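Heads up, one of the protein chains got dropped from this complex, but the rest are sitting where they should.
== chain A ==
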Amino acid sequence: MSLTREDVTYVANLARLEFSEDEVIALADQLGAVLDYAETLSGLDTSKIKATEHVLAVQNVFRADEIESCLTNEEALANAPESEAGCFKVPRVME
């Protein structure tokens, strides 16, 4: 199974990544090789097998609905590339 350059560009957009033309060509090859290798999986009949998301029988864990300490506004914003008036600042989304 090989990937086309269009496939790579399509997936890149989904992943919010962009690549140069050379990178797209290289990725089509490299990802194609990994997917070829993964093709071995198709040789295995799993039609009656249940999928395992987690190896342990994990369940949702809830804590008591009590107020606990959390990050302050300043702490939450301390790493932000840009902030203003106690908020994360982003480029305008709507005109």
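Rule of thumb we're sticking to: a contact is a pair of C-beta atoms (placed from the backbone, for glycine too) under 8 Å apart; a residue touches a chain by one contact, two chains touch by 3 or more; residues count from 1.
Criterion: contacts and distances are computed from a predicted model.
Enquirer: Of the options "Glycine betaine/proline transport system ATP-binding protein", "ABC transporter permease", "Glutamyl-tRNA(Gln) amidotransferase subunit A" or "FkbH like protein", which is the UniProt protein name for the chain that has been left out of view?
Expert: The record for the missing subunit names the protein "Glutamyl-tRNA(Gln) amidotransferase subunit A".
Enquirer: Which chain A residues would touch the chain omitted from the figure, given the whole complex?
Expert: 3, 7-8, 11-12, 14-19, 27, 30-31, 33-35, 37-38, 40-42, 44, 46, 49-56, 58, 60-61, 63, 71, 75-76, 78-82, 88, 90-93
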